[in-house]
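After the structure tokens below, expect a handful of questions from me.
As you look at this complex, bear in mind that one protein chain is not there, while each of the others sits in place.
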Amino acid sequence: MDYHSPASFAEASALAANAPGITRFLAGGTDVLVQLRSDLVTPDTLIDIKKIDGVSDINSNADGSWTLGVAATGAEMSEHPELGRDWPGVVEAMDLIGSTQVQGRATLTGNLCNGSPAADSVPAMVAAGVTVTVTGPDGDREVAVEDIPTGPGRTSLAKGELISAVHIPARGENGGDAYLRFIPRTEMDIAVVGVGVNLRLDGDTITEARVSLGAVAPTVLLVEDCAKAIIGTTLDDAALDALAASASAACNPIDDKRGTIEFRTEVAGVLAKRAAKIAYARAKGEQA
Amino acid sequence: MALDDRKSDFTFVGTRPDRPDGLDKVTGRARFGADAYAPGMLHGAILRSPHAHARIVKIDASKAEAHKDVKAVVTRADFADVPFKPGLEGEFWNVLENVMAGEKALYDGHAVAAVAATSALAARDALKLIEVEYEVLPHVTDVDKAMAPDAPVIREGAADYSVPEGMHPNVVRYHESGHGDVEAGFAEADLVIEDSFATEATHQGYIEPHACLATLGSDGKGELWCTTQGHWIAQKTCAALLGIETSQLRVTASEIGGGFGGKTTVFIEPVALALSRKANRPVKLVMTRSEVFRATGPTSSASMDVKIGMKKDGTISAAQGVFRLQGGAFPGAPGDMTAMCAFAPYNLTNVKQVGYDVMANRPKQAAYRAPGAPMGAFAVESVIDELCKKLGLDPIEVRLKNAAHEGTKASYGPRYERIGLVETLEAAKAHPHYSAPLKPGQGRGISCGFWFNHGGETSVSLALSEDGSAQVMVGTPDIGGSRASMALMAAEVLGIPYENIRVTVADTASLGYNDVSHGSRVTYASGLATIKAARHAVEQLCARAAASWGIPVDAVKWENGCAVPSGPNAGDFDPRPLADITAHMGATGGPISGHFEATPEGAGVSFGTHIVDAEVDPETGKTSVTRYTVIQDAGKAIHPTYVEGQYQGGAAQGIGWALNEEYIYGDDGRLQNSIFLDYRIPVASDLPMIDTVIVEVPNPGHPFGVRGVGETGIVPPLAAIANAVSHAAGVRMHQLPMSPPRILAALKDNG
Amino acid sequence: MVEVHLWSGLRSLTGGQQVVEVEAKTTGELLKELVRVHPQLQGPIDAGVSIAIDGRVIASGLTEPIPEGSEVYLMQRLRGG
Partner (left out) sequence: MSKFHVSTTVNGDAVEYLCDPRETLLDCLRDKLNLTGAKEGCGTGDCGACSVTVDGRLVCSCLMLGVEAEGKQIETVEGIADGDVLHPLQKKFIEHAALQCGICTPGILVAAKSLLEKNPNPTEEEARYWLAGNLCRCTGYDKIIRAVMETAEELREAS
């Protein structure tokens, strides 16, 4: 295995474009090292992107949006004084990944590029409308988070491409987001179901919503029917039931060691309701 | 053993001093299995079968052998010929076949070859150069399916004398016991409940993977450092498997990072020795976590039918159970122990229990804390709870009404000596937990549990130093603070401070044979041996004092660490402290030591009662344990803090078993969850504080009244939690673990 | 004479008898006598047995004395964890 630690994304991209065999980028490494250790994936080339300037930065932009470096860790996100005020759902979703120790290393970008449909941060990012900059041999392009994963363990990134920045939109007025997942324990598990909800209110009425489901299909889903079920409502019981029904209907899960089809389908609805209530309360400026 | 030397007033015993190995363990200095290194050391790695059941047609290791970093490759041919015998009689053959596959790979993860190379990475890489040709065979991993007529046969001829005619060859041992007439008893009952239960296999889940460092020369002399609960059994087994003399192999037990029964046998140790013999260099072998799950010794899985009849007043009129246990591809599943323990807490007129030991394509089960008992208790105590509920009776009152006591004829045969079950139930009834109000959505569960405990071969040697300090050599690896208990017991007899005693776990060359640290035997048996060894030393101290005073030895007694004249004609002499006698021991007859070698019988059985509150989320089926209390009879708690620790640890493992831990096999017979991410043991945020009550009903078989405390604590939790869940959610769970999908499905079925 | 109570699973080896009377002063003698009276008991004894004397379980010792008139049970060998 060759190991490189380039000083720029262009250099990283060029290394990857010309590397034979399997290439992996190393940010937090919490998935890459597990796969390496268990002989699942031994890359021929490992490109450590943490020596690139600014990769750990968390910057708020003048328009209220956020730009995160690709090596900013979950712990750094949680400790940031303002990011969590704007996007508590995204920060909490990231914070749910692994232990305190894993939080010291794990990144949004790594969680996204690992391609797991159960990745906790991804539904929250999709709901929030997060985009990423992809740097490749032909330059940069902006891609929505939901367009990165294409299946379990697979992404839309071409050879030589890597994510070089994460962009979270401006929170704006009267908005709130939330992410909930189901795991059998209280910590240290992979999501059996994950639900991200992001919405905006006008008074008590929901005017915009994005609802995203994790671990219930080959990729994280952005479910339009869920959004429709609550837009124009005050999140009354009927809206919540419609939301739950839409969430369950959108599920296309598998039976595996972590959960059954029936369980995932049922609990997706339960968590959608619970997450929507939290997001709604946050949009109203209430504690949740 | 004379029982008239019992002691009940103590100076040191019952106090809570710091453990002697504390400093080493909080500074990172303690040396565990993987912490040993030797000059010229190679690293080993093991190639494992990806198939649940396959004939090994051919192993071609030529490419690996040709690699410059590889110094040895071994297969089954590099081990001794060990005779095959049926049942448990052929245990050495069973262990060898498990350590390195012969003609067939019998489970996913079964070792088929091993290499030693110049680095750990080189060894791992070399495994990929070994080509194994398999002929894949049909497999079976489920206990009921393994008994069915069409099940694939794991191995013909493995059944012992006990198995009735006509059973499938995978049924290898059979147990039946009981007394009275159960049919007559059921006829007398006002309510009879018959139900079936299943538990999945779990793993001990010790955090330290198996690890060893082995050296074996062509002269048949060897050294083995390993993490084990019993280095003498490792010595004996490795010698047999390698074809060398037992005494030529010196085995040193490292500090042990948890065992719970799983380190009572060998897995990698004989392989490391075989590699070392072939490479003529020391070989270190360390399992990965995945290897630990796939290829060490989890518990049995179980399928059980229990039928109990109860009268309106709560009297159990008859009880019957059939317990089918699957223990992997070898005999040994403790169906007999499950059967013997299942009804043991109760005073029954009519009882019958049947146990089966069944083979399947899974790793060879090993002991896990009261092996066999928790499953049976889950089934039996669940049915008792259901009877209480239907008859409107208090679960503790019913258990008190039926509780076994001194003189009760046990379900497994003999009459009990003095036991403490009633005391644990009375303590449970009086505990504030039992009367505390429950919140909506919560339920409370009760269960009793029983375990036999064990004595076993034991050797202890104690030597006094000139400055009056003492060193104690024990042969039972310290798995939970036992060196502190030994030092307390030695201090009690010698009358010198706890801090002046150093307890060492001796290697096999330094002490006589010792049985494994299992069966809750260490504080009982090594403790008894330490007391006897100390008394042996005291006899000599008294003799030296007597000689110095010129009086008969029977005119001297030992009091508060001093020899004092005793009796009317002893004369008037100043007491001689221990250090005063040892200071001159070289010139007054030579070194003073005490020792004890025997197989103490009289371990004394033990009982516990647990109370647990659980809350079930009706929308997701997720269970939270909100309050937990363990009440158990310790006989006499030598170091109460470590007794509490055993209670708490047993409860925590039981909670894991009840709620989330399980071996998950795919249709391909491969283990699906061989890492801690997916084998879900409880984490800190899953558990509440675990309250403990130490009941002390002295064991008549120990000079200080000690009963083993290590294992009983894992027996009640499965049922106690199932009962709490049943009260919280209104559904009776028949299968463990009670994972959220199972509970949610049960809630749905219930409407 | 000592009355030895067997576990019921052994009845098939003793012609249906669950209580066997033997002359024995120690646990070792008892096992030897049991095999003399019922040779088929060799199997279970080789597989491992424990003996309870008035409720005290002798896991493996062959030299334990058996007092006159004591209640004796044969049990399968106990194994621990």
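Per-chain residue numbering starts at 1, and chain names A, B and C are given in the order in which the chains are listed.
Just so it is clear, a residue touches a chain if its C-beta (ideal position, glycine included) is under 8 Å from a C-beta of that chain, and two chains touch if they have at least 3 such contacts.
Owing to the predicted nature of the structure, the values given are computational and were not obtained by experimental measurement.
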Checklist entry - Can you list the shown chains that the hidden chain touches? => result A, B
Checklist outcome for this item: Out of B:Gly109, B:Gly257, B:Gly495 or B:Pro698, the sole contact with the unshown chain comes from B:Gly257
Item to check | Contact residue for the chain not shown (choose from B:Arg250, B:Arg289 or B:Arg535) | outcome: B:Arg289
Checklist outcome for this item: Out of B:Ala117, B:Ala652 or B:Leu671, only one touches the absent chain, namely B:Ala652
Next on the checklist: Out of B:Val13, B:Ala34 or B:Ile446, which residue would touch the omitted chain in the full complex?
Outcome noted: B:Ala34
Checklist outcome for this item: Missing-chain contact among A:Thr100, A:Thr205, A:Thr234 or A:Asn252 belongs to A:Thr100
Checklist entry - Going by the touch rule given at the top, which residues of subunit A touch the chain that is not shown? => result 1-3, 26, 28-30, 33-34, 36-38, 42, 46, 48, 50, 73, 75, 98-102, 104-105, 186-188
Checklist outcome for this item: Touch rule applied to subunit B and the missing chain gives residues 16, 18-19, 21-32, 34-35, 37, 119-121, 204-209, 255-260, 286, 288-289, 479-481, 641-642, 644-645, 648-649, 651-653, 675-677, 681-687, 689-690
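Note that in this section only the chains that are shown with their structure count from here on.
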Item to check | Shortest chain-hopping distance from subunit B out to subunit C | outcome: 1
Checklist entry - With chain centres set to the mean of the C-alpha atoms, which chain is at the far end from subunit A? => result C
Checklist outcome for this item: Per the C-alpha centroid definition, the whole-Å distance linking subunit A and subunit C comes out as 67
Item to check | Euclidean distance of C-alpha centroids - subunit A vs subunit B, Å | outcome: 44
Item to check | Numbers and ranges of subunit C residues touching at least 2 other chains | outcome: none
Checklist entry - Going by the touch rule set out above, which residues of subunit B reach two or more other chains? => result none
Next on the checklist: Help me check something: in the complex, which residues belonging to subunit B touch subunit A?
Outcome noted: 124, 288, 290, 619-622, 659-660, 664, 672-673, 675-678, 680, 682-683, 685-686, 739-741, 744-745, 748
Checklist entry - Taking the complex as given, what residues does subunit B use to touch subunit C? => result 87-89, 160-162, 164, 173-178, 260-261, 264, 334, 336-337, 340, 352, 366-371, 412-417, 452-456, 516, 518-521, 599, 601-603, 605, 701, 711
Checklist entry - Inside the complex, what are the residues of subunit C that reach subunit B? => result 5, 7-9, 12-13, 40, 43-44, 46-48, 52, 54-61, 64, 71, 73-76, 78-81
